[in-house]
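Of the protein chains in this complex, one is absent; all others appear in place.
Chains here go by letter, A and B, matching the order in which they are written, and residues are numbered from 1 within each.
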Amino acid sequence: MEQIKQHKFLLPEKNNKLPVWLTQNDNYNPCRDRDHFIDKTLLALTGKLTLLKNQPAMATDSFFSASFKLICTIVLILLISLSHRLMFPLIVLAVFLTYLACLDSRRISSILKPVSAAMFFSLCIVLPAFISGQQNTLMLPLKVFLTTMSAAFLAQRTAFSALTKALGGLHVPGLFIMVLDLTLKYIILLGNTAADLLIALRLRSIGKNDRKYKSMGSIMGMVFLKANEYSIDTHNAMLCRCFTGDYHVSQKHRLESRYFIYMAIILTMIVVFLYAEEYL
Amino acid sequence: MNTLVELSSVSYKYDNIIALENISLTIKEGELILLTGPNGCGKSTLFKLLNGLVFPSSGKYFFAGQEITPKLLKDNLSAKKFHQQIGYVFQNPDLQLFNPTVYDEIAFGPRQMQFDEDKIRERTDSLLCFLHIEHLRDRVPYHLSGGEKKKVSIAAVLALNPDIIMMDEPLNGLDKKARKWVENFIIDFSAAGKTMLIASHEEEIFTMQNRRTVQLDENHQLVL
Partner (left out) sequence: MHIPDNYLSPSTCAVFAAAMVPIWYYSLKKIKEDLPKDKIPLIGVGAAFSFLLMMFNLPIPGGTTAHAVGGTLIAVLLGPYTACIAISVALLIQAVIFGDGGILAFGANSFNMAFVLPFTGYYIFRLIKKIWPSPLGKKAAIFIGAYAGINMAAFIAAIEFGLQPLLFADSMGHALYSPYPLSVAIPAMVLPHILIAGIAEAVFTIAIYEFILKVSPGMVYSDQKTKLNPVFALIVTLIVLSPLGLLADGTAWGEWGADEIAADTSFGTTLGYIPDKMINGFNYEAFFPDYTVTGMPDLAGYILSAVIGSAALIIIFKLLGNIKGGANKTA
């Protein structure tokens, strides 16, 4: 009985009827519009979010510590960048391709796709210079290929949380590392919000949108408002848990025997570089 | 009655994780379907699939007699027509509302349909009146209460005049009064002959109404 009463109260009889147009079919014929940009943004967003979400699943207890991998990658990129002759990049290429060939095909394509994109982009850039006679400019795409691949290897094999910890070991201020960790968390939270809003926009983009920038701006505006909510919530949560402004990154500093192996690997890289560049 | 939605042996996998397994489901015009099942059984994925946001790994999906494929939705016009026919009310209205005022929010669809300003106003105002939210007309959706946001998101979707309304967990996060309102809306709207698909983990809602229940189980399969 009460149910019916409430029902009547909420949707009173006189207005209970549907608007007439809702009972009829619109026989709507859409017109063409260029809204590929929504899909493109959505694709970029979801691709990166998937990658980030899969991050924690990565093994963190490999023989090589995250800080070693980080330093090693930076040294390698530096050496590639410094090399003036073809030999060193070719050696690195041989090692990389051999390693790549050992991976399964899904991994290979997930690494090769962005890396080749970067290489082709740089190829397009140097092409005019190459045609006009600067023939050694083709070194640039090769080097870009190798450095982006080293970065991809690092990202594929190491969870970002392990990397931020590694930064702590390298005496980067704790505050900065905390910001990095928070940022990563927020990217996933806000990224999902942005993705859902974009889907909402896409599902309702059923015709011609004369205010494309307004729609995209509103979505990002909403994301900003959400971002503010999160920031206030996190701040309150931190206060509740007695956050004092210090952020300690737990680190164990022990000289282990594997560190000598790390050193040896980096030294080998440098020696090979010097040899290939004929400094030795 | 015409068949609106037809899924025949649809499975969906991502990263080798099964989200939907061998689903066959037919929705006819004018039906009210309640889709129940525990959390994580694939209800949201099924909604995504029905809205053309993901595509079956195997099996076929027909909407109004037409097979929905990535190729079909790549075509700008077919995609727009398809999206106009389905009204999808998100579980969280916060993620669905992105306009600066309630009026703009509801008028977003009609504006895209290239109606003239008078017709847009007529549609928007009649919806505001039908859902009893005239007083919210010039408010900012972001600052509304949960129940008011829900009403606005329903209005925004109805404005497209879709053939089927799909609501994902429409009662989640609402207080008693707002829950009652949404339940009554569904009952009334269905009684008016509109097709609806409602996902909810609560099986005991709308028992008074003659509705069909389908259940997804933990193995992502449909129990009829």
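General remarks:
Everything that follows uses one rule, which is that contacts are C-beta pairs under 8 Å (C-beta built on N, C-alpha and C of every residue); 3 or more make two chains touch, one makes a residue touch a chain.
Computed from a prediction, not measured in an experiment: that's the story for all the values here.
When the omitted chain is restored, the residue from A:L123, A:V144, A:L201 or A:M269 that touches it is A:V144. Within the set B:I18, B:L53, B:L72 or B:V140, the residue that contacts the chain not displayed is B:V140.
Summarising the interface, chain B meets the missing chain with residues 57, 100, 140, 142-143. Against the chain not shown here, chain A presents residues 34-37, 40-41, 44-45, 48, 51-52, 55, 73-74, 77-78, 80-82, 84-87, 90-91, 93-94, 97-98, 100-101, 104-106, 108-109, 112, 114-115, 118, 122, 126, 129-130, 133-140, 143-144, 147-148, 151-152, 154-155, 160, 163, 175, 178-187, 189-191, 194, 212-214, 216-218, 220-225, 227-228, 230-232, 234-235, 238-239, 243, 245, 278.
The criterion applied here is as follows: only the chains that are shown with their structure count from here on.
Mean C-alpha position of chain A lies 32 Å from that of chain B. On the side of chain A, the complex with chain B involves touching residues 3, 6-7, 10-11, 15-16, 18-19, 21-23, 25-26, 28-33, 35, 193, 196-197, 199-210, 215, 218-219, 221-222, 225-226. Looking at the complex, you find that chain B touches chain A at residues 51, 53, 76-77, 80-81, 83-84, 86, 88, 90, 92, 94-100, 108-109, 111-114, 123, 126-127, 129-130, 132, 142, 156-158, 160-161, 163, 180-181, 184-185, 187-189, 192-194.
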